[in-house]
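Every protein chain but one is kept in place in this view of the complex.
Let's look at chain A:
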């Protein structure tokens, strides 16, 4: 996968993850272009797009669009399912996720994404394992927040 974008129906970017090295300017241009193109598409249209030499796979969930760029020879259908699995993960984590959860806790959404996809490749496809990893890290956070002192070296072995 080359990059992933989440944006709202109003065209506001909610999350962006780039797996290929691009300058800031290029990133902005690409996301602006794609947001425009995708928002202009009708609901019954194909979920795939050709864009430069990449394939864009997108899907709308409620008010949010999830959009991934893959290479031309990649399997578009499985990319759709990657999006879906990510949505499932978010849903499970936030408990019935909505756009607001992602807006206000976007760093959590990133953590989940990083646990699921690493460097653009599916890292762990078991829902249970991904969430376990996130919970362990969160646990650390809560414990840390309680005493607020000896934070270092909480070995979780």
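By our rule, a contact is a pair of C-beta atoms (placed from the backbone, for glycine too) under 8 Å apart; a residue touches a chain by one contact, two chains touch by 3 or more; residues count from 1.
In this section, contacts and distances are computed from a predicted model.
Candidate names were "Protein YIPF", "RNA polymerase II subunit A C-terminal domain phosphatase SSU72", "Sodium/potassium-transporting ATPase subunit alpha" or "AP-4 complex subunit epsilon", and the UniProt protein name of the unshown chain is "AP-4 complex subunit epsilon".
The chain not displayed touches chain A at residues 12-19, 21-24, 28, 44-53, 60-64, 75-78, 80-81, 84-85, 87-88, 90-91, 94, 96-101, 103-107, 110-111, 114, 118-119, 121-129, 133, 136-137, 140-141, 144, 151-157.
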